[in-house]
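The complex appears here without one of its protein chains, the remainder shown in place.
Chains: A and B, in written order; residue numbering restarts at 1 for each.
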Amino acid sequence: MIPAPFTYKRAWSLDEALELAGQGGDDAKFLAGGHSLLPLMKLRLAVPTTLVDIGRLGELSFIRDEGGHIAIGALTSHHDLAGSGLLARELPLLAHAAGLVGDPQVRHRGTIGGSLAHGDPAGDLPAVVLALDATLVTRGPADSREIGAAEFFRGLFETALAPGELLTEIRIPKPSDTAWSFQKFTKRAIDWAIVGVAVQGGSVALVNMGQTPLRATAVERALADGAVPADAAAHAAEGTSPADDVNADRGYRQHLARVLVARALAESRSRS
Amino acid sequence: MTINGSAVAAEVADRTLLVQFVREVAGLTAANIGCDTSSCGACTILLDGQSVKSCTVLAAQAEGREVTTVEGLASGPDELHPVQQAFRAEHGLQCGFCTPGMVMAAVSLLAENPHPTEEQVRSGLEGNLCRCTGYHNIVRAVLAAADAVEGQERP
Partner (left out) sequence: MSIMGTRVARTEDPKLLTVGGTYVDDIRVPELTGAARVTFVRSPLGHARITGIDASAARAAPGVVAVLTVADIDDLPPPPPPPEGPPPDEPAPLPLGGVWQEPLLAVDRVRFAGEPVALVITDDAYRGADAAGLVSVDYEPLPAVIGPEAALAGETLLFPEAASNVAVTNGKPADPAAFDGCDVVVERTIGNQRVAPVPLEGRAVAARWHDGRLTVWVSTQNPQISRFIMVGAFGLDPGAIRVITPDVGGGFGAKIGVDRDALLVAWAAKHTGRALRWTETRTENLIAMTHGRAQRQTIKIGGTRDGRVLAYRLDVVQDTGAYPRLGGFLPFLTSLMAAGPYDIGRVETAYRVVVTNATPINAYRGAGRPEATAAIERAMDLFAAEVGMDPAEVRRKNLVPAGKFPYHSPCGPVYDTGDYVGALDKVLAGAGYAELRAEQARRRARGDVVQLGIGVASYVEITAQDAANGETARLEVHDDGTATVYTGSSPHGQGHDTAWAMLVQDDLGIGMDNVTVVHGDTDLIPLGIGTYGSRSLQQAGVAVHRAALDVKDQARRLAADMMEASEADLELDTERGVWHVRGDPASARTWADVAGHAGADGLAASINYAEGTPTFPFGTHLAVAEVDTETGKATLVRHVTVDDAGTVLNPVLTEGQRHGGIAQGVAQALLEEVVYDADGNPLTSTLTDYAAITAAELPSFELLASETPATINPLGVKGIGEAGTIGATPAAHSAVIDAVSHLGVRHIDMPTTPARVWAAISEARNRQ
C-alpha cells in the first residue's frame, strides 16, 4: 500500500525532465498519470529511487491534425482521447479503445504515453498503435528518435526506450481503409483484456496473446490473399504465445483470439 | 493545494499519497482507503473537477491544484448537493464506507454526461466497489440526481 521511499522531482520543461532523469540514473522513472507506475510501486513491485513528475508539461498534451497523420502528445489522457471529436472522425479505433481503458477515474489520469511506455501486452493501447502503424517519437538527453510501433514493444514490460528517454509524441498515419473494430474480452468490465483485438482495415493486432502486442500476420496475409474474414480469422492464434493464468489457459486464449478476430473483422467491415 | 475552497499546505514525505494528505493533513476522513490496486474507488475525490482515485496520485502531483471532497459538496448543513440528496432518498448507502467515493464519482459522471442511461451509470461506476447495496439503489440515486443536477454549476 505504501511505496518504498523515493525522491520526487518536478519538471517544468522537457529539457528539465531529461536533465532530472539523467541525474537520477537508471533507477529514475518518469511520472505522468502514474496509473501504471504507482500501482506497481504501492505493491513494491517497482522501486524507483527517483520519480520525475512530467505532469506539468502541458505542451505534451495535444491532438493535432497534421495532414497525412494525427499527432498526439504523450501526456494526453485517455479521457481526452476518448472525447476528441478529431479522433472520432479520423481514428475512431483509438478513441474507442481509450474509452475502455480502466474506469473513468483511471481515464482522467492515465496517459497514452504512460500506457505505451509501460509496455504491458495486456494493455489496450499498445495493440491499437501497433494496428495503426504508429510512429513513436522520443526525446533523450542526446537526441530524438522516431520508432515504429513494431520495433517499440520489445518484451514483457520492456520497450525500446532507454533509461532517461522520454516518449513525447505518437504519430498515427490517417488510415486509408476506415473499417475499424476493437474487441475487448473481459470477465468484468474493469478487467484487463483476457484477449483483445484491434482491427484497422487489413491490420489486425492482438492484446494479451504474447509478451508484447502482436500483429496477427497470418490473418493479415490471408485477407490480403482474398480470404473471407471468417476464414482469415481461423489463423488468429498462429505465431502467438499466450500465457496461462487464473482467467484463461493457452488453449482458451487461442480460441478467443479466433472468435474475436472474426467478430472484429465482421464489425469493421460493417463500418467501412 | 486548495481543498474544498481552502488552502492547505504542509511538508510531507515524497511518497505521501493524495488520499493520505487529504485524510491526515487536511483531516478530511470521508475519503477511505479500501484497496491497494486502484480497484475499489473508495478514495475517489475530484482533482480540478475530475474524479480521480486519490490513492493513485501523489500529494505532490496535486500541488497547486483544486481538490474537492464530499465534505465540500453541500452548500450548507441543510443544503445537500443533489447527488447527496438523491443517495439519501434512494437508500443508496448502507455501511457508508464506499459512499464518499461513490458520490464523487457520480458527481463527475453527471458533470460529463448529464443524462446518462442506466447502462452508462453502471459502466460509469465500474471503478467503485460497493459490497452492501448491490448497486441497485446507487444507480437509482444517480439517475434521480441527473435531472436535479442539470443547470447547476460544475463543482
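The criterion applied here is as follows: contacts are C-beta pairs under 8 Å (C-beta built on N, C-alpha and C of every residue); 3 or more make two chains touch, one makes a residue touch a chain.
Since this is a predicted model, take the numbers as computed values, not measurements.
Undergrad: Can you say which of A:64, A:187 or A:271 touches the chain missing from this structure?
TA: Candidates A:64, A:187 or A:271; residue touching the omitted chain: A:187.
Undergrad: Touching the missing chain, which residues of chain B?
TA: Looking at chain B, the ones touching the missing chain are residues 13, 15, 23, 27, 29-37, 39-40, 42, 70-71, 73-74, 77, 80, 84, 87-89, 91, 93-100, 103, 118, 121-123, 125-140.
Undergrad: In terms of residues, what is the contact footprint of the unshown chain on chain A?
TA: For chain A, the residues touching the absent chain are 1-2, 4-5, 43-44, 185, 187-192, 194, 246-249, 252, 255-256, 259-260.
By our rule, only the chains that are shown with their structure count from here on.
Undergrad: What's the distance between the Cα centroids of chain A and chain B, rounded to whole Å?
TA: Spacing between the chain centres: roughly 28 Å.
Undergrad: In the complex of these two chains, what residues of chain B are touching chain A?
TA: 13-15, 17, 33, 36-39, 41, 44, 47, 50-53, 55-58, 60-61, 63, 105, 108-109, 112, 123-124, 126-128
Undergrad: Using the touch definition up top, name the residues of chain A that touch chain B in the complex.
TA: Interface residues on chain A, with respect to chain B: 1-8, 10, 31, 34-35, 38-39, 42-43, 51, 53, 55, 79, 102-106, 108-109, 188-190.
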